[in-house]
Structures are given as C-alpha cells and as structure tokens.
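A single protein chain has been omitted from the complex, and every remaining protein chain is retained in its original position.
For reference, chains read A and B in written order, and residue numbers begin at 1 within each chain.
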Amino acid sequence: MFHARTSGKFLAIVAGGALLLSACAGNDSASNPTASGSASASAPASAPAAQTITYSYEQEFHSYNNNTAAENATRNAGPLQRVLTGFWFFGDKGAITPDKDFGTYEKTSDDPLTVEYTISDKAVWSDGVPIDCDDVLLWWASNSGKVKGFSSSGTTGVEDTKLPECDKGGKKFSLIYDKPFADWIANGPGATAMLPAQVVEKQAGLSEDDFIAAVKATDAKKLEKAIKFYNDGWISEGTLPAADLIPSSGPYKLSKMDAGQSLTFVANDKWWGAPAATPTIVERVIALDEQSQALQNREVQIVQPQPGPDVLKQLQGLEGVKTEISDAYTYEHLDFNFDSSPFKDKALREAFAKCVPRQLIVDNLIKPVAPESKPLEIRNVAPFQSNYAAVIAASGGGAAAYAQPDVEGAKALVEKAGKTGTEIKIGYQTPNPRRTAAVQLIIDSCNKAGFKVVDKGSEDFFGTVMPANGYDVALFAWSGSSLVSGWGSTYTTPVKCDGENKGNNNGCYANKEVDALVKKLNSTVDLAAQDPIIGQIEKILWDDLATIPLFQHPGLYAWDEALQNIVPNPAQSTITWNMDKWSLT
Amino acid sequence: MTLNAQASVPDTASDSQGMAIVARTQGQMVRRRFFRHRAALAGMILFGFVIILAFSSIGFAGIPGWWGKNYLDTGALTNQGRPTLSLIPEFLGGTGLHLGEHPFGQDDIGIDYFALTMRGAQQSITIAFVVGIVATFFGTIVGAVAGYFRGRLEAVLMRLTDVMITIPVLIIAAVVGRMMGDSGALVLGLFLGLVTWPTLSRLVRGEFLSLREKEFVEAARAIGTPPRRIIFRHILPNTIGVIIVSATLGIASAVLLESALSFLGLGIKPPDTSLGQLISEYRSAMVVRPWLFWWPGMFIIVIALSINFIGDGLRDAFDPRQTRVRA
Partner (left out) sequence: MIVFIARRLVISFFVLLAATFIIFVLTALSGDPLEDLRQDNSPNKDLKIADRVDRMQLDVPIPIRYLGWLGRLVRGELGVNRDGQDVAPLLGHALSATLQLVLVATVMAIIVGIVIGIVSSLRQYSGFDYSVTFAAFICFSLPIFWIAVMLKQYMAIEFNNWLKDPGIPPTVIGVLALLGGLIFGALTAGDRRRRLIAFAVGAAITGALFTLLSVTHWFADPGFGLPLIVAISAAAAVGFTVLSAGLRQRGPLYAALGATLVGALASQVLGPLLANPTWLEILGFALVTVAICVGLGYGLGGIQRRQAITASVLTGLFTGALIFVDRMLQAFNSYSQAVRGRPISTIGARTPNFVGDFWQTNLDSAGHLLLPSMALILVSLATYTRYSRASMLEVMNQDYVRTARAKGLPERSVVVKHAFRNGLIPVTTLMAFDFAGVIGGAVVTENVFGWQGMGNLFIKGLKEVDPAPVMAFFIVTGTAIVVFNMIADILYAYLDPRIRLS
C-alpha cells in the first residue's frame, strides 16, 4: 500500500501538474490577449495568394521535350501548351485551331499538296533569339524520320514531306507532300512541337550554319551530339533543366519545379501576343482521389478528379465551386474477335448486339456522373465534335436497331443458329470496377438470350490474353481524335492476323470496302469531303457489327467560382490549353 | 480455440500456505485466466458473431445461406440505393426496428450491399486466417529447427529469415496478383503467409535457444529421445504461449494488410471483393453515401479489434507475469 500511495503522489505531480499548470497558463494568456497579438511583429508573408492560380494534375511533369517516344504524354503536353506555341493547337472542344500569334499557314496547291507557313516577325524565344529556320529544321529533322537517331513519337505525315526550304534567319517555309494527306492542317509544327534549335546547337557545339547544313544533308553523324541532347537532355530529374536550356515561345515560361510537388509558370516578358492574364500559374501533383478535398481546402483552385457519382455530388455540394462534366475523347466499346471465336458468325454478333443492354449500362454507370449521356451511335467522331451530326446522318443510323436490348430477338437468332449455350468470354483489363459492373450487366442480360457469358477480366489482358486469342469479345476504351489519320488502321484488313501485323485491329476485322474507304479518307485533303466518307465507313461497321460502341467517357472538372475563363478540353492539350486567359476576380 | 489440444504439465505443487488445493493442469489455468479477461471474452463473442453472420448469411463454398441475395446479382436501384436498415423504434420517432429490402443499401449497379459486405468479411477473414496459419506453421518450424539444432543449419535458416524480412510484402502481393489472376483469397493469403513468417521464427528460435539448455531437455536427450520428439513433445508445448499470441496478432494485422493492399490495387480482384476493397472503392463516398464507406469499415474495425483483444487475453493467460503488480 505504501508504494502505491507514494507512486500516486509522484504521478499526480508529474501528470496532473502539467495539466494544472497549462490550465493556469491558459487563464493568464486569456486575460491579456493583447500580449501575444501585439507581439507578432513578423513581416507579412507573401504567399501565392493574389496573383496565382493553382491547378492540379495527377502526373508530374517530366520533360520539356514532348516529342520523343517516351515523353509524348499529357503530363508534358498539358503544362507545355502555353510555353511552347506553334502554328496550331487543340482549341475549344479539341478542334484544330490555328495560332495566329505564332504565324500563319495556308494550302497553296493540291497537287502536289503544298502548305506554306509564315512565322510571325515578332516571334522570339524568351532568350531573345528569333524563332526561325533552324527551329523549323530541328522540328522536321526530329519528326520526319529522315535523320536517324532522333527519338520521335510518330512520323506520320511528316515523313511524306520534303525538306522545308529555308535559310538562316528565314521565317517562311513550305511543306510539300509526296502524296495527299488528309490531316495536313495539323501536320505542321503545332503547340509543343517546335523546340529551340539554338539550345541544341550550343549543346552540340555546332554553329547555326553548321546545324542548318547538317540537317539539309540529313547528316546523322554530324548531328550525333545534337540528337543525344534532343532525346535526353530536356528530361527533368526532379528539377527543371537550367533556365537557358528551356526558353519559352508562349505567354508563360517554366520557372521552377519542386520534385513531386509543383511546377511553376511565370509570365514570359518576351511574349509578343496578348499578355497572360495571371502572372503566375502553379501545377500541383495530386493523385486523382485526393483532388476534391484539396479543392475543398482551397489548396488548389482547379481539379480534374476521377469522375464518379460520389465525387460529383461532393463537389456540387461545395460552396463557391463550379462543376462541369464534359465528354472526353475516350470511348468505351466491345470489340469482337474475328480470328477465333463464335463471333466469326455474323448472326451471333447480331444476337449479342441485341442483348447487350447499352441503355442500361449508360443509365447505371454513366448517367450518375453525366446525366446527359447517351449510348454512342458512331465510333470515330465524338459527340462534341462539330461534324458529329453530319457523320451520323451519313451513316444511316445503324445504331437505332440496337438502342434497346431485344433479348427475345437475340434468343431467336441464337436458337436459329443452333448455338444455344455457347460460351462467350468477355475479356478486359482489371482492376476496373466500372468495366466489371458493365460485364455483370451484360452477363445478366445475354444469358437470358441463350449465351453463356463469362467474365474473363484479367490483369494482363492486353499483354497475354488478347494476343493469345483468349477472349471472344473485348471490352475496352479507345481514344478518339479530331484527326482522321489515326484510327483508319484499326479497321483495315491486316496482312496477316498476328501480333506483328494486326496493329490496332485486335480482332482482325476484314472488309475490302472499308479498306478502300479508309485509303480514300486518308488522302482526302478537303475537310468537308471527309464527313460523308466517315459516315460510309460507320455504316459498314454497323452492318458488319465490327464493334459495338457503348458510351463516351465523361470528364469531370471543378474550379473555384472566382476564376474566369476555365474551359475544359477533351484533347491532349488538357484544361491548360488556354491558361493565359485564366484570371481571378 | 484449441487450448485443450496442447500438452499439459500437471501442476502438483501445493500452495505455500499449506491449504489443500485441487491441482489444475496448465490448460485449465490458461482457460480460467482467459475467461476472466473480460475484454478478451467480449472480443471472442463478437468475433464469433461476425464469423457466423458472414458465413451463414450469404452462404459459403456453394452452401446457400439464409440471406436471399448474393453478392453478384445486379438489380434495379430502390430509393437510390439508400440503406433500409432502421434501428430507431417507432416510439422514439424512428421508423421501427426492421432490416428492409437492402439493410446496407445497394451499390452502383444494384448489388445488395449487405451481401457484398458479408462477402467482403468472408474474404478478409479467410485471408487473415490463412496468413495466420501459414505464417505460424512456417515460423514455428523454422524457428524450432534453427533453435534446436543450431550450427550450420541454424545459420542457413536464419540468413534465409533475414532475406525474407527485407523483401517488401507489396512485391509479393503484386506478383501473386498477376500470376494467380483471380484465384482469390486462399492463394493471396497463402503467399502473404509465406512472407510474413520471419518475425515469429525469430521469436520461436529465441525461446528454443533458452529451453534447449533446460534440465528436462537434457534428461530427455540423455535417455535417447529422438530430436523430433524432443522438439515437438518437450520444447514446443512450452513455447505455445508465444506462438498463439503471435498468431492472433498476425491475424489481426493481416486484416489490415489486406485492406492496405486493396487500397493500392494489389488485393482481391473484382468482381470478388473484400472489406479493404470495398472501403477503398467507396472512399470518395464518405460524404455523399456514407453507408458504403462505413459498413465495411466498421466490420474491419470490429474484426481487427476483437482479434486483438483475444490476443491480449491469451497473452495474459499464458504469460501472467505482466498481470497484477501489487507491491
């Protein structure tokens, strides 16, 4: 007992004492609150309050050069939109928009297709060097595939052009095509494509004249150092490359990078166009799931979270926040396996298309996020594109037959084919709760029609299951584009149905008519003439049931109401496409 | 609890005050001490309840349960998927005590959330127990062999343990997820168990190192008892306390490990589910549809908490050194 009591005393002093004293202390401070208030004589802190806008993005900026194979990604393309400008950019609703500040271009001849480009006289890099011939040549050398060694994200279109003729300091050049190219309008150096040649020259130890001569001679050997720098020299490793390596040709320049945290843009004082509305923009790296709370706590003012009904409602419930749902370019579709599956039989494809509950999938999985959403009617033009209605009209509305599931009709077809109980493997990439849910809905509906649909979702779907034909129908998403040269190959008959040759035509769909139309489309230089051709292709795709389009993916954006001119963009230019117009009221 | 199964050492010592008392076996004493630990007892009842609820409601391994719905059937959303469970009786202004159609509500495609939560609980419990059993088995064997035989065998085994300790669990989970596809909780648990044994093996080895020098082992060895018998019949029963306690704590932390893996996308794969999977999926629903977040969360906490209390009770029961201090 004795010890217990002494230890009690001891404890009471230690623990109780601390509390007691802090309590007295509280009284004390409260009785003269001015003591602390007036004592704070610290200088006012300057924070990014007044003239800064902060937006969030899930991935960290990697490279000032968005044109190499590995770095061609929205994590770079987004931030660089208004840092490296060009003749055109993906503007409102992802439409190809000429950038008049940078320069002008026009088609001067159809045969051979010739496009004449003029860089603005005022155009100058932020280090004071004019934007001119050597920059153009650097762009051409790295994107045409004619100079070996440059890492490129794609040479389509540029590979068909002749070397642009220009001389040192020249601001005019032409792209002359060997054959007609449908997407000529977006084939010149656009936003993020034109890089400062003076930096490359300096790093490679070449004079401007030497560099121009070397490119004109497509002398890969002489350009070796230049190529090496172009491929790797602009990759950031947690910090930005030295300021003199990353000059700007737009309203903003990159000023600072804090590894894993943020990227800061400041207005470019050498910018010749309309000045940036807000002096400082900050990109913060925030995982998708964490963005809405960061907005709620106003650590960022613009967020682009993973769309979902809960996030949407939560954002809509916030005070002073504007929420917008807009379509993305990505669309979900079912892709049949024509190579080895029951779906070689068109009747079964038709039956399957009849039983897939397209409307229910949209109602249950998409409408909670995007109430306006509808099942997709065509594949290759997105609902927000200006030519959507025109193409649907031209396609003859093949989707109408499959607007609502017709389980009875499907059952009849399956029975007629004598294939009741056929096992159908739906393959898709896991984990993906939305696809799992969609597959569940398909199973529920199509099993009533006499199929035996099984969920074959796999974590390695694209790597092993799909190449090994371990699926009958695949559920996945494709990214659309306002360009036509991108998707044609998806429906073109492959030379041989194997991994090497089938490209994006995973199921080896084959139709000679489509092949011819795609070819025609890719060489149709007149934009207006393209729509009817796309419509014809869509019609055949519906007739053949090459794929079943399901829905356009929604995009979710939210920002502080105090911000003006925030316009989400479905293209790879992302929401930052007009960041020089953003302003705070 | 398999306390009866252990070898018991008859306690024939009489009390120093000379009062006649009934001799109790070690097992009886442990049981008595355990049942006197109120928190542990409550934990055990609660845990038993959760197990019965989870496995009987929606059925398991093909055996149907009493709850009419299952965790895969989609359906139409009733009342936007709100829960129909009501716990406030009418005389208190509520809508009376009833379960309703979907007591925990429904998910986005109309799956009954009670069924999903129960399935999640089944999976989480399965993983936790498989991890616990596998890790305990290997940890005990390795620790016992290393501790008893010493020498080169010990060196090899302990270095193996060192290697295993450094390997991050996440890598194993990622590899298992890919290789095994959707073969589910059993396989995931098995592999997680195969990497989480080193802690226990160190403990068991420590116990063996000190026990093997004790007189009773010496005696057994002197009369020519084979090593296997010494290990399993003589030494192991004396380390059972350490092993059981470590196993319970391992099970409790495996529940949380599974939830962390699911959060990082490395756990159970949909359409199957687990509690961790459910809360990480509906994390963003905390404000808008709180029931989707809270119900599986409550089950995780209840399971982990009750196992932890059971473990605490077992520790006190097996190792009374830390119980009452009265000077």
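Heads up, the rule we're going with is that a residue touches a chain if its C-beta (ideal position, glycine included) is under 8 Å from a C-beta of that chain, and two chains touch if they have at least 3 such contacts.
Since the structure is predicted, the reported quantities are computational estimates derived from the model, not experimental observations.
For the chain missing from the display, the contacting residue among A:161, A:485, A:552 or A:574 is A:485, taking the whole complex into account.
Shown as candidates are B:44, B:230, B:300 or B:317; the residue that touches the absent chain is B:300.
Residue-wise, the contact with the chain that is not shown comes from A:280, picked out of A:118, A:203 or A:280. Touching residues on chain B toward the chain that is not drawn are 39, 159, 162-163, 165-168, 170-172, 174-175, 177-179, 252-253, 256, 259-260, 263-265, 276, 279-280, 283, 286-287, 297, 300-301, 303-305, 308-309, 312, 321-325, 327. Residues of chain A that touch the chain left out of the display are 3-33, 35-37, 39-49, 52, 54, 60, 62-63, 68-72, 151-156, 231-232, 235-239, 256, 258-262, 264, 280, 282, 284-287, 290, 293-294, 296-300, 429, 459-460, 462-464, 466, 476-479, 485-487, 489-490, 503-504.
The working rule: only the chains that are shown with their structure count from here on.
On the side of chain B, the complex with chain A involves touching residues 72-74, 77, 108-110, 177-178, 181-182, 265, 269-271, 281-285, 287-289, 292, 326-327. Chain A makes touch with chain B in their complex at residues 2-4, 289, 292, 308-311, 313-314, 317, 364-365, 368, 430-433, 436-437, 439-441, 444, 455, 457-460.
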